[in-house]
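The structure follows.
What you see is the complex with one protein chain gone and the rest in place.
Take a look at chain A:
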Amino acid sequence: MLDLKGYGPELLDGAVVTIELAFLSLALALTLGLIGASSKLSGNRVAKAIATFYTTVVRGIPDLVMMLLFYYGGQVTVNMLSDWIWEAYEIDFFFQFDPFISGVVTIGLIFGAYMTETFRGAFLAVETGQIEAARAYGFTRWHTFRRIMFPQMLRHALPGIGNNWQVLLKTTALVSIIGLTDMVRVAEEAAKAERMPFHFFIPVAAVYLILTAGSELFIKWLNKRANVGVVQGG
């Protein structure tokens, strides 16, 4: 039987941290993706420019560099802010910048950019005839979005969302570098202390494998459901 040398509960806690991090980042990424795609497709030139800048910058920078920038940069900003508040008002305002929040914000921002592209493509894949029909029925813009565009867009977006989710899940391992005790961090400490790298890293790798394989099955099932009304060619 697998003997984790007493690190079992810690590893389990770490796994919970990983999963929480992944889901919160996904929620942020989906929100940013929807906002980004709507801005890119809107007629507003400023919104379009901001969204294009966002996706271009994020996709040009490694995730780890962005994470380090937010984590260390965030701490320095908090320190400066608290110094300034102390000097101005003599109120003690200091907190340690949290690696969990830095992780969620960074991963959410990065995958928000990828989701923007996914949603943009999916919105464009909805036939214009559908939108015209909705207008002809007297739907308002919001109604058209909610009743016609959004549900149909989702079907086209699902495969892309699934891919992004798989990559996101693996990216969460990076938060161990900025000091968050996720399961990778626990495994690393245990492996160093016990001098047994395979013993601790392979179970953690297996957990990731189970998560990605499980997601794959779930996404397949969702896809099947979303495409129930579609007659596939070929």
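Just so it is clear, contacts are C-beta pairs under 8 Å (C-beta built on N, C-alpha and C of every residue); 3 or more make two chains touch, one makes a residue touch a chain; residues count from 1.
Note that contacts and distances are computed from a predicted model.
The UniProt record for the undisplayed chain lists the protein name "Arginine ABC transporter permease protein ArtM", from the options "Hydantoinase B/oxoprolinase family protein", "Arginine ABC transporter permease protein ArtM", "Cytochrome c oxidase subunit 1" or "NADH-quinone oxidoreductase subunit M".
Touch with the chain that is not drawn comes from one residue among A:I101, A:I131 or A:I177, which is A:I177. Although one chain is hidden here, its contacts on chain A can still be listed: residues 57, 59-66, 68-69, 72-73, 75-76, 170-174, 176-177, 184, 187-188, 191-192, 195-198, 201-202, 204-205, 208-209, 212-213.
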